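Take a look at the structure set out below.
Take a look at subunit A:
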Amino acid sequence: MEYVIEMLNIRKVFGNFVANDNITLQLKKGEIHALLGENGAGKSTLMNVLFGLYQPDGGEIRVKGQTVKISNPNVANDLGIGMVHQHFMLVDTFTVTENIILGSEPTKLGKIDIKRAEQEVRELSERYGLAVDPTAKIADISVGMQQRVEILKTLYRGADILIFDEPTAVLTPQEIQELIQIMKALVREGKSIILITHKLKEIMEVCDRVTVIRRGKGIGTLNVADTNPNELAALMVGREVHFKTEKREATPGKDVLEIKDLVVKDARGVTVVNHLDLTVRAGEIVGIAGVDGNGQSELIEAITGLIKAESGSIKLNGKEILNLPPRKITEAGVGHIPQDRHKHGLVLDFPIGENIVLQTYYQEPYSKNGILNFKNIYDKARQLIKEFDVRTPDEYTKARALSGGNQQKAIIGREVDRNPDLLIAAQPTRGLDVGAIEFIHKRLIEQRDQGKAVLLVSFELDEIMNVSDRIAVIYEGKIVAIVDPKEITEQELGLLMAGSKRKEAGVSS
Partner candidate 1 sequence: MGVFEILQIIIPSAIFFAAPLIFTALGGVFSERSGVVNIGLEGLMVIGAFTGVVFNLTFAEQFGELTPWLALLVAMIVGAVFSLLHAVASISFRADQVVSGVAINFLAIGLSLFLVKKMYGKGQTDQIQIGFDKIDIPVLSDIPIIGPLLFENGYIPSYIAIALAFVVWYVIFKTPFGLRLRSVGEHPMAADTMGINVARMRYIAVMLSGALAGIGGAVYATIISRDFSHATISGHGFMALAAMIFGKWHPLGAMGAALFFGFAQSLSIVGQTIPFLKEVPTVYLLIAPYVLTILALTGFIGRADAPKALGTPYIKGKR
Partner candidate 2 sequence: GCGQKDENNAGGNKDTFSVAMVTDVGGVDDKSFNQSAWEGLQKFGEDNGMKKGKGGYDYLQSQSDADYTTNLNKLVRSDFDLIYGIGFLMADAIGEIAEQKPKAQFAIVDSVVEKPNVASITFKEHEGSFLVGVVAGLTTKTNKIGFVGGMEIPLIEKFESGFRAGVKAVNPKATVEVQYAGAFDQADKGKAIASSMYASGIDVIYHAAGATGNGVFSEAKDLKTKDPNRELWVIGVDKDQAPEGVVKVGGKEYNVTLTSMVKRVDVAVYDVAKKTKDGQFPGGKVIEYGLPENGVGIAPTQDNIKPEVLKAVDEWKEKIIKGEVKVPKTRDEYKEFEATLK
């Protein structure tokens, strides 16, 4: 058997914490090998060891049979190992080409030969079907293209072993399909791939084998052909997982959110929400399906008052809230799980406790006459930590120290606890493992069952299909269709999201 990579009994310790505990992973030439595990299981750590960013505290790495010491990424590069990181490693202010050549720039008389570099990038991108604009600034291109840049970075350095760390978490369904094609093409070219993903469907679709780890320990390696999603999920979490969250039929009540003729422009003055109409009723979950960039973010920011709308009307329980300050909107009964939890959701340097009262600190019982009541604040924090299973040493721990999933749970706890009439959830499960996703979906449905209106925005079709009672398809700033999830297939939905005229079947208003 020919292994291009063998990581044998790898151990990595951070302080007292064992992130990788004797994990073994063997990659065959020409295979796509999945690495599966919960949030914090140690996947990224293991890959960072392979890429030379961390030094292992034990174990052995062999590349093509040779024992190697990968002391830094340069060594990994020389060994033909390339990595596409979970969080993109791109310099926003640089062009695509500059990002790709960084560290191994072609020069002419000491000056970067940018023309030649652009040419090389162009050739490479044509060869592997990775469409990019070599002269575009990273800040100006889509997430999908940024990912292609990441892949090109590894190919530019001649990598034949590629590590993808959660590449699909940030992609739209279309982009995911493109990426899958790209990976298949790479393998055909003789490259080998390690793929980290939480999406079992993707593993089933493209991978040959899968290694599962749990809490830093290796659980085993399976042939994908011999397993199924349920088994994988159980291996990973250590218990049964339900993918399809159980839910009763919705019993919608009065209109809670009524949006009429809403127009929103983005920072550059482009109209991104274009005369949009939408209604969400009490006791239902409306999912907004759409490809990223069709006005979802701006729609939510306009509803929550984070940006100003140009015109139109947004009514909450019949009262106009258009362009009110965010606080007034919050007080009117809107809860918001923001898309970017680090940017909007939390003050990372505050303890969990203080984050729990981010919108309510000025109200009783958290304060009185402008003086904070820390006892009440931390009591509430303790209660929510318990109720929402936030894994943290204590309520005084800084939010920064929590994993993404637990940060998200804290935010959801906070928003739900405020008992809003309308709960807006934007990408609530992005980057989370199946266990955490299940938990969050349950909570959203629970809110619905208590008669709350829930507006869910997600790029995950699965999530939209599973959780929503109605699906509103957004395209170029307009709701182009309202469909019933039970009466439409993912394919049909995908087509609608891509802008094709809505078709006969399964469409109700």
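By definition in this document, a contact is a pair of C-beta atoms (placed from the backbone, for glycine too) under 8 Å apart; a residue touches a chain by one contact, two chains touch by 3 or more; residues count from 1.
With respect to how the candidates were assembled, all candidates are chains of the complex that A comes from, given by their letters.
Since the model is a prediction, treat every value here as computed from it, not as a measurement.
Q: Could you sort through 1 or 2 and say which touches subunit A in this complex?
A: Every other option belongs but stays apart; subunit A touches 1.
Q: Candidate 1 touches which residues of subunit A in the complex?
A: Contact set of subunit A toward candidate 1: 48, 51, 53-54, 72-74, 77, 83, 85, 87, 89-94, 98-99, 101-105, 107, 110-112, 153.
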